[in-house]
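Every protein chain of the complex appears in place save one, which is left out.
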Amino acid sequence: MLKYILKRILYMFFVLLIVTTITFFLMHFIPGDPLTAMVQKLPEQTKINYYAKYGLDKPVYIQYLVFLKGIFTQGTLGESIRFPGRNVMDVLQKYSGFSSEIGLVAVAIGFVIGVILGTLAALKQNKLPDRVLGVIAILGISVPVYILGTVFQYLFTVKWPLFPTLGWGTPAHKVLPILCMSFAPLATYTRYMRSSVLDVINQDYITMAEAKGLSFSQVVRHHVLRNSILPSLTILGPNVADVFTGSFVIESIFSIPGLGSYYITAVNDRDFPMIIGCAMFYTAIYVLSLLVVDILYVIIDPRIRLAQDK
Amino acid sequence: MPERDTLVSVEHLKQYFPVSHGRILKAVDDVTFSIARGETFGLVGESGCGKSTTGRAILGIHRPTWGRVCYDGKDISRFTRAEKMQFHKKAQMIFQDPYACLDPRMTISSIIREGMDVHFSYSRQEANDKINQLLAQVGLTEDYASRFPHELSGGQRQRIGIARALAVEPEFIVCDEPIAALDVSIQAQVINLLLKVQQERKHGYLFISHDLSMVRHISQHVGVMYLGSMVEMAPSEEIYAHPLHPYTKALFSAIPTPDPDANWASTRIKLSGEVPSPINTPPGCKFCQRCPYATAACHESAPELRDMGTGHEVACHII
Amino acid sequence: MNTFDLNLSDDLFTIEGCNADEGEKLLRPHTTFLKDAWRRLRNNKIAIAAMCLLILIALYTLFGTMICGYDPTKMSKEMNQAPSLKHWFGTDKLGRDLFARVSIGGRVSMLIGVVGALITTLFGSIYGSVSAFIGGKVDAIMMRFVEIISSIPYLIVVIMLSLMMNDSGVKSILLALCIVGWCQTARLVRGQVLQLVNSDYVTAARTLGVSNWKIILRHMIPNTMSVIIVNLTFRIPNYIFSEAFLSYVGLGISSPDTSWGSLASAGKENMFFHPYQLFFPALMIALTMLSFTLFGDGLRDALDPKLRR
Partner (left out) sequence: MERLLEVKGLHVSFHTYAGDIKAVRGITFGVEKGETLALVGESGCGKSVTAKALMRLFDRTSGEILPGSEITFDGTDVMKLTKKELHAFRGAQIGMIFQDPMTSLDPTMTIGRQVGECLVIHQGLSMKEAQRQAIELLRMVDIPHPEERVKSYPHQLSGGMRQRVVIATALACNPKLIIADEPTTALDVTIQAQVLDLLRDLKQRLGTAIILVTHDLGIVADFSDRIQVMYAGQIVERGTTHEIFKECMHPYTWALLRSIPRDSQKGTTLYSLNGTPPDLLLPITGCPFASRCEYCMPICRQQLPPETDLSQTHRICCWLQHPKAPKVARPAELGGGMNA
């Protein structure tokens, strides 16, 4: 089991390295660079010094080596060009907390409620709750999260001022953004869970359990849930990525000082170190969630766990 | 057995499949036998004994890990393109699962035609006549030609599988458990069809099955396999009359006889334990852990097939 | 208890036996596979409603400007007007009629959705089937590559690529979306083809001597087609969503072209005063995704051979 986890962690760093390399080289092919947006008027000489300071004048692969040296030796990701003096790593540490908090909580809520609603919909197949949940699930998938954000903000802060419109700090600030971001995963899991529960419920071992005299709720608790949750787990990983991309927008709508809005501004300003830093953060979260999903999968499904030990 | 006009001969065939963690699954382990032209060779054994893998190796579907298969005296892996085409015309296969052996999206006539278009150049009219003739031969009416597999029952589909094989007028057909998935009465229909077609066209069969009474009914020569090796081989009457290998004896005595007075349960040889896993099998005879007569020799070296005189070959140390 | 009714007439008891093919007569009506699937799709009311909605939206995007008669790019003095009989969807801050703009915006969004889905599904299917058909080491390497690509967050890469194109026209957005989007289809099709390669009827075709190309054309493609089509209907809304997201974040379509996403992001600014500017593009996005998903569900159930009675 441990050997399996170590292998997955190594794999995770490998992917992270690849992403940073790709992002780094992609960045340098983008026409225009950070200075054009800022320094048209400056005389030629200051531009050259500026380039030299950030090492932008050297060939790309040398910059990459410098960048790598920076990570592994001092653990810094270089300085933000748009806001001189602000170290990328500090920004990441300071603001990533907010983003990951609402993001992961949203995924957790979406997963837990989605699993429950999906099971309910499957057990009451083709009856009213199933139909209603089906509609909610379809809406959850169809309505883009940013539109949902603006609508919720309009309804619950302007029309009926239940929550603060903008900003951060009190828990009340967190309710609306998390609600918006958890609606899409909730819908996805309801649909997935419903179809996998419908598959499991027709298996022979479920009829066997009923023939043993288990009541319906016992059958669901003991056998159905554990077997039907496995397929839903597999999409937990990719779903985390989708939810976090939603956070870029939600943070700008509710002006939450998360990494998302930072990332968007960095992208617009072509602030290379900042972009790479944020990209690495999101990839790390995503690959980490893939690892967590793998571990959960191995814990729940003995067939995979024992295949690893043999 | 030189006096038989051998059509197919399998020499020291080994088929190993790599399994996780570098271990090897020995599906077929050094099997040698030959099938005469126009003869039905029955291959019996329990699941996992390698009989289906052997059948597919004969048709060249898998490339053997070791040893070779000769058709008409020539090694099939060294066929030229033309010889390969001829081989595809002469040797055909019938499958076990009637629901998976026909392409769900093709009509019955296009399924049967597929082989014909490769080997013969019939005109449309000739082809349709041939198809109707084949349908009649397998006991189905012409209006089945435009139907789809999902509209037919298991027995009917199996007969379409046979018609597809007959379409290219083969010399030799490998039947891989053709009746396992069918009901008793439908099984008899398919077996009668196979026998009738064999009398008309004089082609040979390799009949693979775990239904020992049906194998006895249809085959002239029978080979018994256990965990990838051939343990006993003899003419059908000879082997059923007095089996020699302990496993064959136990296997034949386990066939339930449909006669209440035969008190089958008491006369049966009771085998203890389970079939061991074919992955890294122990040295010596594979049956030694379960064999009531196992001796020290059995645990060390694997017995070779020895001819006991009347063409009855056994692989066992103590006989 | 032999309770026989004795006064039955004698001729009732002459043995006639049965003719062989009477038992063989085909009981179910004759249906081809596609007719069968269409019949099942037809009586799935929701799927048909979704299909009609889709056709309606498509017509709207194509002929919307003709219907309302306004030029989507002509500015006028009637700025920020609420929806009225004159301007059905109202006007934006430059006085341009929103009904016309949402219509041509729809053209771009639908184009990106459909073309994007087609390209990635096509490329994914080819990649998946080649990988499955060759098998062995090649298959392992190709799948390892797919695994690495799909473990990079999808939209991060899209943002990077769209930055790289920088002229943010329809073509560049499409390219950005397609470069990464094909992994999921590739894995799906590979699984399906792997199943087929080992299926009995493909083995039968091989032993009949049918050439590889013929096997692919006659057996592989028809049997994977239903999986590919269903996957296609689920990919289209995905692309519309991604495009809208990019435009919303300011990286998508920039003027003079417009799309639902950029309209929505423009409408977001003064959402409190003129909610209709955001409402209509958002409504179109939601309706399109809704109908594609519902239609996709209906299609999947119709084409699924297991459900066939």
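What to note about this one:
As written, the chain order gives the labels A, B and C, with residue 1 at the start of each chain.
One rule holds for everything that comes next: a residue touches a chain if its C-beta (ideal position, glycine included) is under 8 Å from a C-beta of that chain, and two chains touch if they have at least 3 such contacts.
What you see is a predicted model, and the numbers here were worked out from it, not measured in a lab.
Touched by the hidden chain within the whole complex are the displayed chains A, B, C.
Contact with the omitted chain, checked across B:Glu46, B:Glu83 or B:Glu169, is made by B:Glu46.
Within the whole complex, the absent chain has one touching residue among A:Ile102, A:Ile201, A:Leu259 or A:Val293, and that is A:Ile201. Checked against the full complex, the one of B:Ile24, B:Ile61, B:Ala100 or B:Ile255 touching the unshown chain is B:Ile255. Touch with the hidden chain on the side of chain C covers residues 1-4, 6, 8, 10-18, 20, 22-24, 27, 309. Interface residues of chain A with the unshown chain, by the touch rule above, are 201, 203-205, 207-216, 218, 222-223, 226-227, 300-303, 306. Think of the hidden chain as still there; on chain B it touches residues 46-47, 139, 153, 155-156, 183-185, 187-189, 191-192, 195-196, 210, 212-214, 216-218, 236-237, 240, 250-251, 254-265, 268, 270-271, 274-275.
Operating definition for what follows: only the chains that are shown with their structure count from here on.
For the pair chain A and chain B, the distance between mean C-alpha positions equals 55 Å.
Centre-to-centre separation of chain B and chain C, using mean CA positions: 46 Å. Chain centres here are Cα means. That of chain A falls 25 Å from that of chain C. Considering their complex, residues 56, 59, 61, 84-85, 88-89, 91-93, 95, 97, 100-106, 114-115, 118-119, 139-141, 143-144, 146-148, 150-151, 156, 161, 164, 168 of chain B touch chain C.
Those residues of chain C whose C-beta lies close enough to touch chain A in the complex are 148, 150-157, 159-161, 163-164, 166, 237, 241, 244-245, 248-251, 264, 268, 271-272, 275, 278, 282, 285-287, 289-290, 293-294. Across the interface of their complex, chain B is touched by residues 20-21, 24, 26, 28, 30-33, 199-201, 203-210, 218-219, 222-223, 305, 308 of chain C.
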